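A single protein chain has been removed from this complex, and every other one stays in its place.
Right, chain A next:
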Amino acid sequence: MDSLALPTCEPLIRFCGVALTLGGRRILDPIALDIGRGEFVCVVGPSGCGKTTLLRLIAGLYLPTEGQVLYGGKPVAGPRQDIAIVFQDYGKALLPWRTASGNVSLALEALGTPRAQRPARIAALLAKVGLAQHADKFPGQLSGGMQQRLQIARCLAQEPSVLLMDEPFGALDAMTRQALQDEVLGLAASSGATVFFVTHDLEEAIYLGDRVVALKPNPGRVADMFEVRLPRPRDQLATREHPEFLRLRRTLFDFIKEAEA
């Protein structure tokens, strides 16, 4: 990545006293949070504590009522093409009238990729998420896991510096979920993208993240952060049996139970 642009100590994304009030209701109390370039940050917390809201602030879909979200040192003023979002409800986030190829193509069209270059790029992206065989199928003909893969392929087409993922695997079965976790880890490692990953699943957060941010509700605020000192690449069996994994899992479970009490 362009290591010259910023000194490595400067975070890529910085929340400076960001607070949000929607419709007279305080959703987020002032938040201070730094996310480093290339970092994999997972966010957990009880339902309604503002995880999605935090993600939307980075995406520029919401603008803070107080403070600023800085991206590369500049305030986020709206969505930008190098920040990609993987939505939880893949069924609604794909265009049902376009084939898998067509859905990936949409991102390339938005980027202004010349028509002649698109087919090769699309084929490569679909192959990367294991959908090469299904290029001509419509989303309605794909399984949930495949649809989510397709959404990820579309996001990768943006060649994003930041990948925002909002409970992307929440609706998938355990096997598919684990396969996709490893795929996302692989993609993040190979692209060097910064990942902001919202999840309900504490184990998923520990398994994936460099850091786990825990939020507290009413109004939403950062309750605590946990560094995840687990070796990479992660492994579904070895990592989940690692003493550090078990220790973190215990800590986080206790923490969440306390927060919900």
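Keep in mind that, in the parts below, a residue touches a chain if its C-beta (ideal position, glycine included) is under 8 Å from a C-beta of that chain, and two chains touch if they have at least 3 such contacts; residues count from 1.
The working rule: contacts and distances are computed from a predicted model.
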{"item": "Protein name as given in UniProt for the chain not displayed, \"Ferredoxin\", \"C-type cytochrome\", \"Molybdopterin dehydrogenase\" or \"ABC transporter permease\"", "value": "\"ABC transporter permease\""}
{"item": "Which of A:Thr53, A:Gln158 or A:Thr239 contacts the chain that the document leaves out", "value": "A:Gln158"}
{"item": "Selected residue (touches chain absent from view) among A:Thr21, A:Thr65 or A:Gln81", "value": "A:Gln81"}
{"item": "Which residue of A:Leu106, A:Ala123, A:Ala189 or A:Ile256 touches the chain not shown here", "value": "A:Leu106"}
{"item": "Chain not shown, touching residues in chain A", "value": "59, 61, 78-81, 83-85, 87, 89, 92-93, 95-99, 106-107, 109-111, 138, 140-141, 154, 158"}
